[in-house]
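Note that this complex is displayed minus one protein chain, with the remaining chains in position.
Order of writing sets the chain letters: A and B. Residues in each chain are counted from 1.
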Amino acid sequence: MKQALLMLGCWLALWSTQTMAETETTPSYEDLLIELTEANLNTTQPILEQIEATEHPDVLVLFKTLLDGNLNFRKADQALISIIDINGTDQYTEFSTGTAIDPLGRRDVTKIRVNNNLRNYLTSAIGRLQLTSPNPELRKAAVLSLLDNLQPSTAAELTRLRTEEDNRSVLASIDLALAMYSAESGDSTAAKITAIDKLSESLEPSARNLLFSLERDAEDPAVQDAATEALKKIDGKVTFYGYVDQLFFGLSLGSVLLLAAIGLAITFGVMGVINMAHGEMLMLGAYTTYVVQLLMPGYINYSIWVAIPAAFIVAGLFGILIERCVIRFLHGRPLETLLATFGISLILQQLVRTVFSPLNRRVAAPDWMSGSLEINPVLSLTYNRLTILIFALIVFVALLLIMKKTALGLYVRAVSQNRDMAKAMGIKTDRVDALTFGLGSGIAGIGGVALSQLTNVGPNLGQAYIIDSFMVVVFGGVGNLLGTLVAAFTLGIANKFLEPITGTVLASILVLVFIILFIQKRPKGLFPQRGRASE
Amino acid sequence: MTLWQTFLSRRNSLGSPVLPFVTILLGLTALAAVGNLWFPPESALHVSTYTITLLGKYLSFAMLALAVDIVWGYCGILSLGHGAFFALGGYAMGMYLMRQIGSRGVYGDPVLPDFMVFLDWDVLPWYWLGMDQFWFAMLMVLLVPGLLAFVFGWLAFHSRVTGVYLSIITQALTYALMLAFFRNEMGFGGNNGLTDFKDLLGFSLQADTTRVALLISTALILAGLFTLTHWVLKTRFGKVIEAIRDGEPRVRFLGYRTDRYKVALFVYSAMIAGIAGALYVPQVGIINPGEFAPLNSIEIVVWVAVGGRGTLYGAVIGALLVNYAKTRFTALMPDGWLFMLGALFVLVTLLLPKGLAGLYGQLSTSWKRDQTDQHPPNKEATS
Partner (left out) sequence: MTLKPILQGLTFAVASTVLSTAAIAEDPIKVGVLHSLSGTMAISETTLKDTVLMMVEQQNEAGGLLGRPLEAVVVDPASNWPLFAEKARELLTQEEVDVIFGSWTSVSRKSVLPVLEELNGLMFYPVQYEGEESSRNVFYTGAAPNQQAIPAVDYLRNELGVERWVLAGTDYVYPRTTNKILEAYLMDLGVAEEDIMINYTPFSHSDWQSIVSDIKTFGSAGKKTAVVSTINGDANVPFYKELGNQGVSSGDIPVIAFSVGEEELSGFDTSPLVGHLAAWNYFQSVDADANYDFIDMWHAYIGDEDRVTNDPMEATYIGFKMWVQAVELAGTTDVDAVEQAMIGQTVANLTGGTAVMNKNHHLSKPVLIGEIQDDGQFEIVWQTAGVVPGDAWSDFLPGSRMLLADWAPPLKCGNYNTETGTCSGTVY
């Protein structure tokens, strides 16, 4: 009711302005909306500009709906309909009245399309509309969205807003925008050079782009020189942060390798089973994540906390099953476990292909894992990589504690070092074997949860990681968890620092050749296991 | 003791399994050849060209299985990288066949293969020189895998890399080669590999007679290598090799340079794999980096395990059987054949530790006695 009144008021106001300026024939907001439904992609922008100019209170909502791709119109009467997906069901709303309506068939509504040009326009228009938003984050984003398109009017508006602004970070971005404006269109060379000096402190890509174009196109040589100086200063910092970035990439790749390999460090490293089905345990973990998300739609953000234990249990149970049914009959014949587990891996792959189809499954990322931690405009650490890095370390420490501090860990170590003696001491070796294999598989399942956030969840997921996993475990030293950790991070960082020099493929080849040569030098890996049974 | 068993297990007598093996192999090949060339397609005795090419492929795989069995079954070296030697031999043959195409390629360049024209290369890379000569290409079929095996084996065995470590680095070797051959800059046709072959020594590869001739050559070479290997393993060298399998440190303490024996055997095995690759390529018509895939190498080991390692004929039987099963299953149940194949591997490992070749002995002796001799004295890698 309130909205309707407001609308009426607006409409009256518009109507009155329209009657006053009859000769100019400015189309009304409503007319423009009709025009919008008739426009094609090339004619949409002028209409949107006119809509923005009406300063109608609904413009912000309209633009946001349009930007999100939720704005449609009914073919029958050209009325705007917003279709919003809420927990998997489409909710149809009449845009002008805000009333919910019954769903329509896909042949009855047409979507109002936007392309990248329109999207850019909408983003900056929304920026302009949000400059006075009460939320400082939004204000800052609004200012930054204006950087690439600074008009005298926006500069004036920013200058005015600057006096009212009290948030430091927003102030800084306004200053940057104003500096960029005066560097390009300042009154005098001196003003331009001062502005450029200010810009040399900023790492914002837009500022850098501006400096590039100034260096190239500025009429005044003094301005050109200043731009060159500023760029030099910026480039130095950019190079430094580039190395920091590379280091982070290396650590991140290392953490992925660690998660992929850590389960194998138990099943292969500690138990000596050449577990070719290890990759499929990762795959089972990833598929568990998918199933958990299916079971709790609408709770994607929490699903991961359910998925981690679920994946541990599912993969762990599969592991125990495999150990009980196959591997326990192969004690003392490690190379033959390779064949049996290879067979199992084929069966498991075909199993998920039959149950889930050969297509990749969609695993959504929780909100808190998307986006990045922006340290400065050229260095930002993506949250999902950061989370996975921390997660990998937590899993590692947890596993280390299990192995060193619990009774199970003690038994596992005892059995792996001297099975007969352990048996003589009263350890139920059968049970320990099953539990150890289950533990290794379960940990692999947890690794699979993390991988589902990075890569395809499909039947081939395991295949992609099996070789890397073996390399990590062998390089680190079979049976040594700490070795696995060091190996994973060494290989990750080496790969990432080689990549820019040699290209991706050569980097992988070089790393492999390095491992081959390293094993010749130290046949038992980085940290050879010491103990009576280790030869 | 049946006749069949006598036939297969007369190991200590002069004839050994060599004679029956060679007789059966060559006999069947001759039958297939006659069936294809002499009997018209309508005849019930006709053997289709499809069967001939399949047989040729199976026999190449059998030769490859033989190569793996030599190192694994007799010396305890589990190589997960024999696919690399096979593929290198195949590439050498493929390069010869590419050069034979001459100006019949799609771009009509008299010297450069199509993929080089396409990458804008003007001259043949140096490693392609001489490959138009059959003898040179055949030399390369032996030398390239042999040399790689020598360098790799020398490094690995010299520094006493054994057991699973060795298996994993052979896997790394073939994986690295796969990545390398996938690169188009390498000059081996990248992912597409070498294909569209026309003729071999002037004979068209599409003619039935050439196909039969290739099958017969494969069978003859397989028979020859089988005999040679059997003889090699009977010599003093072979005895040392088997002793290394059963207890390398002891042999070393007795004063043998075990690493040299192992390198020699590894090179021999790699060359056989290379020959197998060279025979495989003209019969299937393509060689590409997929052959280097680590999974392929694992599969070879599986053939040997299924057939029974430590017996040469077991490896051959395993390769033939698994590949035949694969051909049948992929046609009969395209959606479920991996279940069958996977189950086969698991069951064979669990129930037939000596493979099919050991099945007979297992059935004929009592379970208890079997238990005692089931585990071979070699305990490969202990961990």
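Keep in mind that, in the parts below, a contact is a pair of C-beta atoms (placed from the backbone, for glycine too) under 8 Å apart; a residue touches a chain by one contact, two chains touch by 3 or more.
If you're wondering where the values come from, they're calculated on a predicted model, not measured in any experiment.
Peer 1: Decide which residue listed in A:123, A:185 or A:228 touches the omitted chain of the complex.
Peer 2: Touches the omitted chain: A:123.
Peer 1: Looking at A:143, A:262, A:363 or A:435, which makes contact with the chain not pictured?
Peer 2: Going through A:143, A:262, A:363 or A:435 one by one, A:363 is the residue touching the chain not shown.
Peer 1: If the hidden chain were put back, which of B:17, B:35 or B:105 would touch it?
Peer 2: B:105
Peer 1: Considering the entire assembly, which residues of subunit B contact the chain that has been omitted?
Peer 2: On the subunit B side, contact with the omitted chain comes from 48-50, 53-54, 57, 103-108, 115, 117-120, 179, 182-184, 190-193, 195-197, 206, 284-286, 288, 290, 327, 330-331, 334-335, 337-338.
Peer 1: Touching residues of subunit A against the unshown chain: what are they?
Peer 2: Subunit A touches the missing chain through residues 41, 68-69, 85, 106-107, 110-111, 113-117, 119-120, 123, 205, 208-210, 212-213, 216, 242, 245-246, 249, 252-253, 256, 349-350, 353, 357-365, 370-372, 380, 382-385, 453-460, 463-464, 495-496, 499-500, 503-505, 508.
Just so we're on the same page, only the chains that are shown with their structure count from here on.
Peer 1: Within their complex, state which residues of subunit A touch subunit B.
Peer 2: Touch list, subunit A to subunit B: 268, 271-272, 274, 276, 326, 329-330, 332-336, 338-340, 342-347, 349-351, 354, 416, 463, 467, 470-471, 474, 478-479, 505-506, 508-509, 512-513, 515-517, 519-521, 523-525, 533-535.
Peer 1: Can you name the residues of subunit B that touch subunit A in the complex?
Peer 2: For subunit B paired with subunit A, touching residues are 78, 152, 155-156, 158-165, 167-169, 171-173, 175-176, 179-180, 182-183, 294-295, 298, 301-302, 305, 335-336, 338-339, 341-346, 348-350, 353, 375, 379-383.
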